[in-house]
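Structure, as structure tokens:
Note that one protein chain of the assembly has been removed; the remaining protein chains are unaltered in position.
Showing subunit A:
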Amino acid sequence: MKSLPLLAGLATLALGTLVHADAHSNLPPAVKARQAHMQLYAHNLGVLGGMAQEKIDYDAAAASAAAANLAALAQLDQSSYWPEGTDNGAIEGTRALPAIWTDFDGVMTASEGLIEASAAMSDVAGDGLDALKGAMRPLGQACSACHQDYRQRDN
């Protein structure tokens, strides 16, 4: 008798997992890849930003490692992440605006901006907290340069 609520609970859990997995797996692999790429940016920015905001102690080795990751990520060839028909008008689950596909030059300019800003951070992240703080704002601005024109507003 006791096992009935347990069973019901398990079934609900399983259903929840299925629904969640289903929503996620509906996204084309390329979209999942680019979203994962963004997550990797955010994770490494979190290390640098946590130090810049003095929420975690400055650690030159950890800062350098995170900055090197960012710089490497920014340089990866992303061309296969952005197939036609994966903008926010065509599919659910993405905030990628159609402008990405119609303004390729603008996207590339923004992407070069991120390569430069992340390389600049990588050069100085191990040189102390003040140097890291100084490189943080241009890095954030490089991210926003893309988010300003090519990402849909919050939903």
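The rule is short, and it goes like this: contacts are C-beta pairs under 8 Å (C-beta built on N, C-alpha and C of every residue); 3 or more make two chains touch, one makes a residue touch a chain; residues count from 1.
Keep in mind that, in the parts below, contacts and distances are computed from a predicted model.
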{"item": "Omitted chain, identified by the protein name its UniProt record gives, among \"Phosphate transport system permease protein\", \"Betaine/carnitine transporter, BCCT family\", \"Diacylglycerol kinase\" or \"Translesion DNA synthesis-associated protein ImuA\"", "value": "\"Diacylglycerol kinase\""}
{"item": "Candidate in contact with the missing chain, chosen from A:51, A:107 or A:136", "value": "A:136"}
{"item": "Option from A:26, A:75 or A:144 whose C-beta touches the chain left out", "value": "A:144"}
{"item": "Touch list for subunit A against the chain that is not drawn", "value": "41-43, 45-46, 49, 52-53, 88, 95, 97, 136-137, 140-141, 143-145, 147-148, 151-155"}
